[in-house]
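Take a look at the structure set out below.
Only one protein chain is missing from this complex, and each of the others stays in its spot.
For subunit A:
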Amino acid sequence: MYLLRLALTSLNNRRFTALLTVFAIALSVCLLLAVERIRTETRASFASTISGSDLIVGARSGSVNLLLYSVFRIGNATNNIRWDSFEHFAAHPRVKWAIPLSLGDSHRGYRVLGTSAAYFERYQYGRNQALQLAQGKPFNDLFEVVLGAEVADALHYKVGQQIVLAHGVSTVSLVKHDDKPFTVVGILARTGTPVDRTLHISLAGMEALHVDWQNGMPARGAAKLSAEQARALDLQPRAITAMLLGLNSKIATFSLQREINEFRGEPLLAILPGVALQELWSLMGTAEKALFVVSLFVVLTGLIGMLTAILTSLNERRREMAILRSVGARPWHIGSLLVLEAFSLAAAGVGLGLALLYIGIAASRGWLRTQYGLDLPLAAPNLYEWQLLGAILAAALLMGVIPALRAYRQSLSDGLSIRL
C-alpha cells in the first residue's frame, strides 16, 4: 500500500509526462471501445434490417445487389419485373402474402417507395416487429405519402403538408414532379432501418407520376396531364422493382425459391434475406475486422509510449532509487514500484478512456441515429469489453516488468550512494 502511494507521488512529481501518457492510453482505449461498440451495433442493426419475409424476388442479378436495392435502398435495379409475374406469385398457393416494391423516384435525397397497403401490415424488422405509425394513417388516396421517421425529422415535415417528389435518385434532382404534389398523411415510428429514410406512396401514385411520360422524358404542353386528369386513367402498374414474399410454411421456402429462379415468364431471382444479409456482412466484415485490428495496434502504441516514458525516466531517477535503497527498500521494492507505476498509468488511462467514450457516445448519439440509423447504447461495459480492458491492464503490467527488471538490476549495482 505504501509502495503504491510512493509510486503515485513520484508520478505526480512527473505529472506532465504522466498526464500525456495517460491521455495517449485513454484515447487508444476510447477508440478501441468505440470501434467495438459500433461494430457490434452495426452488426445487430444490420441483421435486424428485415425479418418476417421469407423471400425477396427481383430481376435476375446478384443476390447482394438485389438485397441492397430492395432493402437498403442503395443502388438501382438492373431491370424491373412485370406486374403479371407479381400477380402470378402473389396468388401462388404456398404464398401467404406478397408486398410489391417499386423504386426509382426520390425526394431531397430520400428514396420514394411505391408499395401496397400490405407493406404496413406485413413488413417486419428486428425481432419480428411490425411497422408502427407514429402519427396519421397509411396512404389511401393516389397522392398521399407516408414518411419514414428520419425523413420527417430531418426535413421537419408534418402531417398535412404538401411535398413534391423528384424523378431519379440523385440528391440534386433536375426533373421534379411538381405538377402532382403529394400530401403527408402519416409518419412511421423510428425503426433504425432504411425504412426511416424512405417515403412511401401507393403503386398507383407512382404510376400516376409517370403516366404522361414518354421515352423517359416528362410530357410537354398539351400532352401534360394534371393530377385530376391522371385520376381518371387506369393506373395499374405494368412493372415493379422487387417483391417480398411471406410463405404459409417455412419448409416450402427452398422449393419456391427454385420455382421462382426457374420461372419461364421472365428471368427472376429469389433470395433468402438471412442468407443474403450474411453474405453482405461477410463482405463488410473484413473491413470491420481490419478496423478492430487497427484499434488494437493503437492501444499497443499507447502502451509502448508509456513504456518509453518510464524507461527514459529511469536514468534520472537513479538517485531516487538509491535513496530508497538507503532507507531500507529492497531491490524487489524498487521493481514493484515501477510495475505499480505502469499499472497506475494504464488504469488511469482506461478510466479516462471509458469517460471519454461515454462523453463521446452521449454527445454523438442523436447524430449517429439520424445520420446512420445507429443506436449506440449508453450501457455499462459488457463482459467482452471488460475482458478487453482487463487485457489492456494485463499488457501494461507485463510491460511494467521491463523497466522493473532494469531498475532492479540498476539498484543492485548502484547501491546506496550514487555520484551523478
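As a convention for this text, a contact is a pair of C-beta atoms (placed from the backbone, for glycine too) under 8 Å apart; a residue touches a chain by one contact, two chains touch by 3 or more; residues count from 1.
Methods note: contacts and distances are computed from a predicted model.
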Absent chain [UniProt protein name; select from "Putative ABC transport system ATP-binding protein", "Modulator of DNA gyrase", "Cytochrome bc1 complex cytochrome c subunit" or "Anti-sigma factor antagonist"]: "Putative ABC transport system ATP-binding protein"
Which of these touches the unseen chain: A:K158, A:K289 or A:R319? A:R319
For the chain that's not shown, point to the residue among A:R60, A:R231, A:H333 or A:R406 touching it. A:H333
Footprint of the hidden chain on subunit A, which residues? 2, 9-10, 12-13, 319-320, 323-331, 333, 415-417, 419
